[in-house]
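Only one protein chain is missing; all other protein chains are in place.
Our next item is chain A:
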Amino acid sequence: MASRTISKDIITLKGSAAIVGDILYNRGVYPEESFAKVKKYGLTMLLTQDDGVKSFIASLTSQLSEWLESGKLQRVVLVIMSKATSEVLERWNFNIETDAEVVEKGVIREKSDKEIMREIQAIMRQIASCITYLPCLDEPCVFDVLAYTDKDVAVPFTWIESDAKLIQNPQMVKLHSFDTKIHKVDTLVSYKNDEWDEQ
């Protein structure tokens, strides 16, 4: 049971990591040549070759997996900000609903990995199609990851409490979700209104 939850956690994390890489590639946060296509867990993932980003994501996923296993992780938000002004331009919101029965009582819920991967691939395709309506990021951008956890979670020394980095009057688009029967991940992107669109 623990191994099943761990495997589903891995799928959830790897799917989320694949989606994060996809977002960074499609939004042009890092140059195209710094990404390499890797096929893992049935997914064609775009992984950055930048050592700094790799180590950042590795340490991030290790902590997130711990929180995910204990059912304390509520939401993961990928924030894209302007490098010059630190203004938040986009928020990719991944809402995680954990089945409390599975975490606490170890109830078994079966769902094939293929189906889960299919759902993740659908989300990745949707993210690729988001380029058509999301505003262009013309300036250099940086990204950060926020984790929404339960209030009683002990804060590791490499993490600090932060504000939610919200966007004022955002436009929101809801994307597909994927469900491992233990965790259900809903994806939503909110972005700053483009001035040209407003005009």
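Throughout what follows, a residue touches a chain if its C-beta (ideal position, glycine included) is under 8 Å from a C-beta of that chain, and two chains touch if they have at least 3 such contacts; residues count from 1.
Here is the rule we go by: contacts and distances are computed from a predicted model.
Comparing "Mitotic spindle checkpoint protein MAD1", "Regulator of MON1-CCZ1", "Globin domain-containing protein" or "Small ribosomal subunit protein uS10m" against the UniProt entry of the hidden chain yields the protein name "Mitotic spindle checkpoint protein MAD1". Screening A:Met45, A:Ala147 or A:Ile182 for touch with the missing chain picks out A:Ala147. If you put the missing chain back, the residues of chain A touching it would be 52-53, 55-56, 59-60, 74-75, 77, 91, 93, 95, 142, 144-153, 155, 157-167, 170, 172, 174, 188, 190.
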